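Can you keep this structure in mind? I'll have questions shortly.
A protein chain is absent from this complex, but the other protein chains hold their places.
A and B label the chains in the order they appear, each numbered from 1.
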Amino acid sequence: MKNLLEIGEGLCRDENVVIGYATERIDQRQPLSLGASARLRSGTVIYEGSIIGDHFATGHNVVIREANRIGDRVRVWSNTVIDYGCRIGSNVLIHCNVYIAQFTVIEDEVFIAPGTMVANDKYPLDKENLKGPTICRGARIGVNSTILPGIRIGRDAMIGAGSVVTRDVPDGMTWYGVPARDAG
Amino acid sequence: MKNLLEIGEGLCRDENVVIGYATERIDQRQPLSLGASARLRSGTVIYEGSIIGDHFATGHNVVIREANRIGDRVRVWSNTVIDYGCRIGSNVLIHCNVYIAQFTVIEDEVFIAPGTMVANDKYPLDKENLKGPTICRGARIGVNSTILPGIRIGRDAMIGAGSVVTRDVPDGMTWYGVPARDAG
Partner (left out) sequence: MKNLLEIGEGLCRDENVVIGYATERIDQRQPLSLGASARLRSGTVIYEGSIIGDHFATGHNVVIREANRIGDRVRVWSNTVIDYGCRIGSNVLIHCNVYIAQFTVIEDEVFIAPGTMVANDKYPLDKENLKGPTICRGARIGVNSTILPGIRIGRDAMIGAGSVVTRDVPDGMTWYGVPARDAG
């Protein structure tokens, strides 16, 4: 299969950046489309098979797996991994040392602080029920949070640092703790 | 001292992979033995002085320190560090952004989810009492968990996301929380 890359104008990449890395999930092999004015820092690896908008920026040692759809002006900072099959909106900032599980949905204007870990199986390795969370427009997730699968974090909701989010968070609310609850 | 490498057939390595990196712990200098059909992705560094089985696979930017014994079909995903002196069985999957402390024992068929952090000293820098946990056969550890030193996580036990495991977990049990307790 031809593995076409479409890369927009104005790409700025450091040395030691890989664009269009081959996935071993053979049925997922698709071209990579990367928009204009991307800024990719050293150690970044972007797999084939994603569609990424304009002004995409990465820190160092970022891994973006295949089959992702990513909007415009998305920034992903150092040592973060975006696993495959996610949908990410525009104007999203995903900070350092974060892991975004397969099939996570992140809407526009979301901020995810360093060390956040997103799960997509209720129990580890429960492959029958893989379902990422949905983090709605404008939500902000504090450092080192844990987000369980299938959950909806509402629009403009805020999650305090170190929280474990096990239930849906309503729009506009601030929750924190283990498990996360309404901060009142 | 000669620093021999024994590398099995069928090695598949990306550019920017280091095999047999020299440790500064001079008394620990030993050859590296890496089995057949290894798959090492970009940014991976494997120190000298470990014995690793067949079909070993790494994600990107993985660090495997010295003096580890690792079985067959072990996969270690991106941005994970395995510190020195660990024993890891076969068919183990250690996901992204994990840290495995020195002297940790991980048996066959264990799954460790992203962001899990394993400690080996009861108090930070308590070098008198360095003792990793033992994670028994078939156990599964949820995302962003913290595992304290010297603990035994029983066979087929399951640890929920975001847990801090401070005591032994019996075989087959599901525990979660801070500190982790029987989920009942």
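One rule holds for everything that comes next: a contact is a pair of C-beta atoms (placed from the backbone, for glycine too) under 8 Å apart; a residue touches a chain by one contact, two chains touch by 3 or more.
None of the values given here were measured: they were computed from a predicted structure.
A.B. asks: Can you tell me which of B:Leu34, B:Val118, B:Ile153 or B:Val169 touches the chain that was removed from the display?
C.D. replies: Only one listed residue reaches the unshown chain, and that is B:Val118.
A.B. asks: Over the whole complex, note the residues of chain A touching the chain we left out.
C.D. replies: 14, 16, 41-43, 59-61, 77-79, 95-97, 111, 113-115, 140-144, 158-162, 174, 177-178
A.B. asks: Provide the residue numbers of chain B that touch the chain removed from this figure.
C.D. replies: Answer for chain B: residues 16, 18, 21, 43, 45, 61, 63, 79, 81, 83, 97-99, 101, 115, 117-119, 123-125, 144, 146, 148, 164, 178 touch the chain left out.
The criterion applied here is as follows: only the chains that are shown with their structure count from here on.
A.B. asks: Between chain A and chain B, what is the gap in Å from one C-alpha centre to the other?
C.D. replies: For chain A versus chain B, the centre distance works out to 25 Å.
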